[in-house]
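Supplied in structure tokens, the structure appears directly below.
In this view, the complex is presented without one of its protein chains, the others remaining in place.
Now for chain A:
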């Protein structure tokens, strides 16, 4: 029988479905009986979902437009060098 600490150590493999049948079943059994671990797994799942929607800072638009010139082959001046 898995204890709660073991559940937290394996929760993300469980969410990623990187578990065999037996291990998965053990997780399920524990989660059915333990609301604390159920909460933990839900919080972890929500964290991952938030990461997917995270709006990280975008690069500057003018950098993009300088690259468009590279794409056009407007090679009059060499592409950005630092």
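Throughout what follows, a residue touches a chain if its C-beta (ideal position, glycine included) is under 8 Å from a C-beta of that chain, and two chains touch if they have at least 3 such contacts; residues count from 1.
One rule holds for everything that comes next: contacts and distances are computed from a predicted model.
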Among "Amino acid ABC transporter ATP-binding protein", "LLM class flavin-dependent oxidoreductase", "Xanthine dehydrogenase D subunit" or "RNA polymerase sigma factor RpoE", the UniProt name of the subunit that does not appear here: "RNA polymerase sigma factor RpoE"
Where the unshown chain meets chain A, residue by residue: 3-6, 8-9, 11-13, 16, 18, 35-37, 39-40, 42-48, 50-60, 63-64, 66-68, 70-73, 79-80, 82
